[in-house]
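Below is one structure, written out as structure tokens; the observations come after it.
Removed: one protein chain of the complex. Kept in place: all other protein chains.
Here is subunit A:
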Amino acid sequence: MLVLTRKPGEGIIIGDNIKITVIEVKGGGIRIGIDAPAEMKIHRQEVYDRILAENKEATQWNLADLNELSDKLPSRKDKP
């Protein structure tokens, strides 16, 4: 991992089109500004990790449960 020290107002440029600027340091938190192309997805690590954990858990199911639960579910589209 590359480790750099930056002060507020200083930045980092990654590749051709990503620019990260340290906006301010306040109370143990750091505000970061990111300039990147719109198609480049930027996510908070904890949000991404939560989705990843949920996907892993979502693969753990068995067919008997699914069949039984399907019988009990309402489907509004079936109703007039």
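Simple rule for what comes next: a contact is a pair of C-beta atoms (placed from the backbone, for glycine too) under 8 Å apart; a residue touches a chain by one contact, two chains touch by 3 or more; residues count from 1.
Just so it is clear, contacts and distances are computed from a predicted model.
K.L.:
I want to check something: the complex is missing a chain, and I'd like its UniProt protein name from "Aldehyde dehydrogenase (NAD+)", "siroheme decarboxylase", "Flagellar assembly factor FliW" or "Transport permease protein".
P.N.:
This omitted chain is identified in its UniProt record as "Flagellar assembly factor FliW".
K.L.:
Since one chain has been left out of the picture, which residues of subunit A touch it in the full complex?
P.N.:
With respect to the unshown chain, the touching residues of subunit A are 38-39, 41, 43, 47-48, 50-61, 63, 65-77.
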